[in-house]
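The complex is shown incomplete by one protein chain, all other protein chains being positioned as in the whole.
Showing chain A:
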Amino acid sequence: MATTAATAGTAATPFAFPSTYNFPPFFTPQPNSTTRHSQLQKWSSLIQSWCRHHRTYRLSLVDAVDSPLFHNAALRKRLNLAEARAVVDWMTKKEEEGGGGQRAEWIEGAAAGGNTAPKSVAWIWWRRPEEWADVLVDWIDVTGQRGVVLTVFELVQGEATVSQGRSLITQTGSTENGRADHLAEFHGMDNDAMMKALNVLVKRGKASVFGNEGEEGVKFF
């Protein structure tokens, strides 16, 4: 399974970095707690928008530290692995704990590049599983598929999610544009991420998942 999945369409437009990305102190951990908090927030939103742009659900820090995300070649500044880990660590914490609102989640025991050390790969929740669940429910509602059994593969890779998304854009017009984008967003989603979203729906009683590992079917109520 690929740890990063980027669709051809989104990779075509280059990622627009925020202005702070070119601010050299951005890459140095700040000792002042207020400044540090603000810095972490900026990093968090940068990582989220980076992952969203590249359709990345799992971020392997070992690979990412050499990517433009953590390495600003123009400034010759980078966030090293430990610092990147600190940032993601902060993102995994709840906001009440002074963290980044659980926008990331460590994947325990995940191997990346032969590195089995803990805290090397993380889910980056630019949409939290609960939010993904909402997106799915919305899509089911709009497309009128309540009560229909779908396979997970269909949801993630199926033609329907692409075409539905696109047709919706044309149907609903510009005012619904944002929502239409969301609807198509889970196309090409990481399977495990999709399962997490579906599990949220199961818990809510809005769907049931059945079938074997790898060939799950899902029914929305």
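Some observations on this one:
Note that a residue touches a chain if its C-beta (ideal position, glycine included) is under 8 Å from a C-beta of that chain, and two chains touch if they have at least 3 such contacts; residues count from 1.
In this section, contacts and distances are computed from a predicted model.
Set against the options "Vacuolar protein-sorting-associated protein 36", "Probable cytosolic iron-sulfur protein assembly protein CIAO1", "NADH dehydrogenase [ubiquinone] 1 alpha subcomplex subunit 12" or "Small ribosomal subunit protein mS39", the UniProt name belonging to the omitted chain is "Vacuolar protein-sorting-associated protein 36". Touching the chain that is not shown, out of A:Q39, A:T56 or A:T92: A:Q39 (per the contact rule at the top). Contacts to the hidden chain, counted on chain A, fall at residues 19-20, 22-28, 30-32, 34-35, 38-39, 42, 72, 74-75, 77.
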